[in-house]
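First the structure, which I've put down as structure tokens, then a few questions once you've had a look.
Heads up, one of the protein chains got dropped from this complex, but the rest are sitting where they should.
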Amino acid sequence: MSAGGPGRPREAEKSRVDSAIDWLEQRLNLTEIFSFLTHFGIVYTPVDTRLPLRAALRRIGASPLVSYARWPQVLGLLTALLFGLETVTGILLAFYYHPTADGAYDSTTAIVRDVPAGWFIHQMHHWGALLLVGVVVARVIRLFWDRLYHPPRELLWLSAVWLMWVALQLDFTGRLLPWDVHSYWSSMRGLELIGSQPVIGPLIGFVLGGRVITENVLVRSYALHIIVLPLFYLGGVWITFATMRRIGLSMQAEGGDESSRTTWHRHTLNLLILLVLLTAGLVTLATLLPFRFHGPADPYSTPANTRPPWYLLSPFPLVQLLRAPEWVAGLVLLLSGLVVPILPLWAARHPRRLSDQGLRRLGIVLLSLWAVFTVLGAFAGRR
Amino acid sequence: MSARASTPVAAALALALALAAAPAAAQPSIGSPRTVTAASGRCGVCHPAERVAFETSPHAREDVHCVSCHGGDDRAIDEATAHGHGFTGRMDRASIPRMCASCHSDEKRMRPYDLPVDQFSLYQTSRHGILLAGGDKQVAVCSDCHGAHDILPASDPVSRIAVSNIPRTCGRCHGDTTLVRQRHIQNAYAQYMTSVHAHQLFDLGNLRAPTCVSCHGVHGATPPEVDEISKVCGRCHTAERRYFLAGPHAQKMAAQDVPACIACHGNHAIEASRVDRLGSGCANCHEAGSRLGKMGPAMLADYQGAMTEIEKAEKQIARADEVPIQTEDYHARVEEARTYLREAMTAAHAVQPELVAGFTLRARSVGTEIQSELQHKFFNLKTSKLFLIVFWFYVLVTVGILLRTRNRPPRRE
Partner (left out) sequence: MPDTESGPQDGAPEGASASRRQFLTWLSRAFLGLWAVGGAAVVAAYLKPGEGGEGGGRLVHIGPLDQLRVGDALLVRHGVKPFFVIRTNESTVIALSAVCTHVRCIVNYDRERRAIVCPCHDGHFDLRGEVVSGPPPRPLPSYEVSVRAGDVYVRV
């Protein structure tokens, strides 16, 4: 409750902010701008752009709010927050990075060694990436498990899978950039696998600049990593919000009870707490388990035991242990890329052929297979 | 038979040949082996192999003919006349040096080519020359090393006396196992070919590596005397010789007629220097447990201790590179430390442990300094992780504040 004396200056300040907003309102549709921002986050409720900003905000504030800063909805929040963090740290890193074969390793080590707080920014980017991939994969699994691919949520499901693929591609292109021995050779193995997919393998080689890692591939990876793939990611985020705006949150659909309702005040503070804990967790990981450098890449000297990145390890045993030709591994990769988004949608349409229970069991089996093959791939043929 | 007498004859014959057989003489190239040429006259008709060999040599272009050395008549068509006037044919080995010297010791004749004229006099002082004068015809004469007809200058890579061919040329006798056994000499060629000098010359292409003549001399080839050995080796290994002369070994070895460098390193089969020989080599002359005998192992221990420190420092540097910490300076200091250690081994020739210790101590201290500095940096990195505790305290306070703000009913303005 404002006391008499101290209140008056505050009222004077308020009117200054107010008058600034009024000045802008006369020249711009601020609500439209705000609505554009909500396409990528902030609120799910539709925004009436015909109202002035304060009225629109009041209406939003008055509508019931379901808390999604709680498990498992927080996964969605985290995909957005982590992406924002990666963007910020990525922009900072781009101020010093040289995307050439000669300069990449030296500039990256210079960031870590010479630039003040460079190691911090670099580590946050490194761990944020790992966490981002983990979170998007976890989100896909959770959507699958909670059967949130049934109509009308198909686009939600597809955009979640899309976000997962883009995140993995961001990881793949980003991991090549330090041009470190391990990053070069693991990317080489990964590119061999990706490029061996029938039909789209040559297409990927076309886009990336070759079937073998060269400086061209590095430069294109850089361009993809900082411009193209982030735009694709934002596109996925946009679709997610757009479809949720229309179909509403699942918690409401499942007879959302009062306990899931919350106020804006609480919601904002939950977000802040989440952000603080996320940052703290990343700082801890960054300090305790820093990224290690192993020397600049030498295209003519292969170290022992090179493997593809962890998410591409699963087709590896097919080639290493079962001695299957490469196109078989590529085919498996391609099929899994198609099966993951499409199978649940097909199962939703044909519940008698494949019930949700059946699909869940199938999902468990495939996930376990993937895990087993990944472990095998990590240790197969190790000298 | 001196070449001087036949020279005017040869010249006249050559002139006659040139006038009479102009078309044939017009072709300077080797052509068919049986061709008649200016240099060889008609000798090549019956002796084509020798003619071809002779014409590869500069002699053929410098007014030297078959008859210059062998006598006879190179214009004759029949053998009797050709082998007639003053013909010496396959001459006696003992007379070859003198015959070659008839031109090659003539300063006036050799001056336009800037060739030395002391070969014969040097040869007479050499072991070969002394034995030859004593009637031993098995020793080397000019033609054994230079060839009889295809005599090429040392700058020509196929010449028998080109640098990389010298060991093989000497090895024709000094590597011939039968000959070596008969005459009770070392198989120096076989020994040399196992040496580090041969490795440098043949495997690494270092043309400055020593061959037989580098140590023994060319025409005056003689094995060096005991007191000359360090002078010979010291021509290249100047640093080692300097240290050697400053130490007690120089005088003591000379007094006991021990051949200085050879006593430890061998004379022909010289191995690349190995540090661990310091530990085992002294026992060849000194009692293993004696004060002198323990010096070598002591120096070796110094060296190995310092080397261990440097290697430990290098491991730390590799760890630091991973982080990465700036290590350019450390790499440079390691190189300097290794320099000290290599110099220590040269200084070991003075067999004065304090001298060696001076270097090894410097190397060791660089190693330990680097290690401690890097440890310090790693420690700093580690302790910076303790900052995490402060950070988490801060985080928890922040979360507490936020929770409290959240749980308070919102203020309505």
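By written order: A and B. Residues from 1 in each chain.
Everything below uses one rule, namely that a residue touches a chain if its C-beta (ideal position, glycine included) is under 8 Å from a C-beta of that chain, and two chains touch if they have at least 3 such contacts.
None of these values were measured; they are calculated from a predicted model.
Checked against the full complex, the candidates B:Cys46, B:Ala239 or B:Leu386 give a single residue touching the omitted chain, namely B:Ala239. Among A:Ser107, A:Gln169 or A:Ser314, only A:Ser107 touches the chain that is left out of the view.
From the options A:Phe120, A:Trp238, A:Trp264 or A:Trp310, the residue with contact to the unseen chain in the full assembly is A:Phe120.
Within the set B:Asn206, B:Gln256 or B:Gln375, the residue that contacts the chain not displayed is B:Asn206. Although one chain is not shown, part of subunit A still touches it, namely residues 1, 92, 95-96, 98, 102-103, 106-107, 109-111, 114-118, 120-121, 276. With the whole complex as reference, residues 200, 204, 206, 208-209, 236-240, 242, 327-329, 331-333, 335-336, 338-339, 342-343, 345-346, 394, 397-398, 400-402, 404-405, 408-409, 411 of subunit B touch the missing chain.
As a working rule, only the chains that are shown with their structure count from here on.
In the complex of the two chains, the subunit A residues touching subunit B come out as 2, 109, 112-114, 263, 265-266, 269-270, 272-273, 276-277, 280, 283-284, 287-288, 290, 292-295. Across the complex, subunit A is touched by residues 321-326, 384-385, 387-388, 391-392, 395, 398-399, 402-403, 405-406, 410, 413 of subunit B.
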